[in-house]
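Every protein chain except one is present and positioned as in the full complex.
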Amino acid sequence: MAMDPECPECAAAVPLSPETLVGEIVTCPDCGMELEVTQVNPAVLQAAPEEEEDWGE
Amino acid sequence: MAMDPECPECAAAVPLSPETLVGEIVTCPDCGMELEVTQVNPAVLQAAPEEEEDWGE
Amino acid sequence: MFVIKIGGSQGVCFESIAEDAARLFREGQRLVLVHGGSAQTNQVATQLGHPPEFVTSVSGFSSRRTDRKTLEIFTMVCAGHINKRLVELLQKQKANAVGLSGLDGRIWEGARKDAIKVIHQGRRMILRDDFTGKVEKVNAALIRSLLDAGYLPVLSPPAVSYEGDPINIDGDRAAAATAVALQAEALIILSNVPGLMEKFPDESTLITRIPAKDVEKFMAFAEDRMKKKVMGAAEAVAGGVRQVVFADGRIPAPIAAAIGGKGTVIS
Partner (left out) sequence: MFVIKIGGSQGVCFESIAEDAARLFREGQRLVLVHGGSAQTNQVATQLGHPPEFVTSVSGFSSRRTDRKTLEIFTMVCAGHINKRLVELLQKQKANAVGLSGLDGRIWEGARKDAIKVIHQGRRMILRDDFTGKVEKVNAALIRSLLDAGYLPVLSPPAVSYEGDPINIDGDRAAAATAVALQAEALIILSNVPGLMEKFPDESTLITRIPAKDVEKFMAFAEDRMKKKVMGAAEAVAGGVRQVVFADGRIPAPIAAAIGGKGTVIS
């Protein structure tokens, strides 16, 4: 990764492995926040949504 | 065909080719009646049903 | 009250039809949509390893060979895919659509032809395991109760035989029977042509007006599939429907255009 993306919560740098996929969940090493990778090259992060358990067939 | 089947209308013998299929329509050579082949080996004939034109999609 | 038959052929635009229907519905117009499904049935049937087979009736009509497996694929595609796609589009346009097949509540009931005479692979044959028939009775009460309760009925093949078998029926003729049963002011048949043309496919030869009493004479201009549509129109007019319009389902606001007289109007 060219530049580690910033954690949207605490602005810390969040190192990502090159195989990281869009949609993957990563945890901020500083504040422990669950983050969603919304874009790669360059990587963009946002807080991962909370959601409760409801499933289909 | 071992024995030609009989026309159910006029009892005439109705010669059938060996490739005749169940469900095929044949015409009695004597009385001209439309007949349905309901069985082969041995062949059995019955009067073919009348029906009007109604078709699906 | 309008009954609108939506053709499934290439080019007909479900999105614009649904938008137009929803707008009319929201303005308080009572309407019932009817659709068929032959084009997409062919595609899915082939993918499921049971490709469609067409037979020609002794008098030249071509129709789908509807054995039990084909019937189930036809039902699945019409009632489970096309019907629910239209219902989804209408729901998204704030029109509370309810999708039903003719089997449900016996909305379309009629005789199943227990034997049909066809020319099949060059032979004259009687087919006995065919699930085809004609709509003879329409459950208008159920359709009206849905309309009265503020719903937009969207009707799909199959119909149901008196014995309870699903049967393949012609969508156009079912739409005609529905229009008569509901005493609709107009039956609008949308397809991928602007209407009946004297010299198909030359759209400049569009026939714009046909007096109801002469409709049988215009059969000569009708190509294969259009023959059935013209038969449906004749039956609707004979049954008291004031206007039948063959119109283009590919243009924006196609229903409004047809109501405005664009297409072949039979009255």
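Going in written order, the chains are labelled A, B and C, and every chain counts its residues from 1.
Simple rule for what comes next: a residue touches a chain if its C-beta (ideal position, glycine included) is under 8 Å from a C-beta of that chain, and two chains touch if they have at least 3 such contacts.
Note that the structure is a prediction, hence the values are computed from the model and not measured.
Among the chains on display, the ones the left-out chain touches in the entire complex are A, C. From the set C:Ala97, C:Ile116 or C:Ile259, the residue in touch with the chain omitted from the display is C:Ala97, counting the whole complex. Residue C:Thr75 is the one among C:Thr75, C:Thr132, C:Ser191 or C:Thr264 that touches the chain not shown.
Of C:Lys84, C:Arg128, C:Lys227 or C:Arg242, it is C:Lys84 that touches the chain left out of the display. Touching the omitted chain from chain C are residues 44, 47-49, 72, 75-81, 83-85, 87-88, 91-92, 96-101, 103-106, 141-142, 145-146, 149, 151, 158, 160, 163-166. Seen across the whole complex, the unshown chain contacts chain A at 21, 23-25, 36, 48-49, 51, 53-57.
In this section, only the chains that are shown with their structure count from here on.
Distance between chain A and chain C, defined via averaged C-alpha coordinates, is recorded as 51 Å. Centres computed as Cα averages put chain A at a distance of 76 Å from chain B. Touching of two or more other chains is recorded for no residue of chain A.
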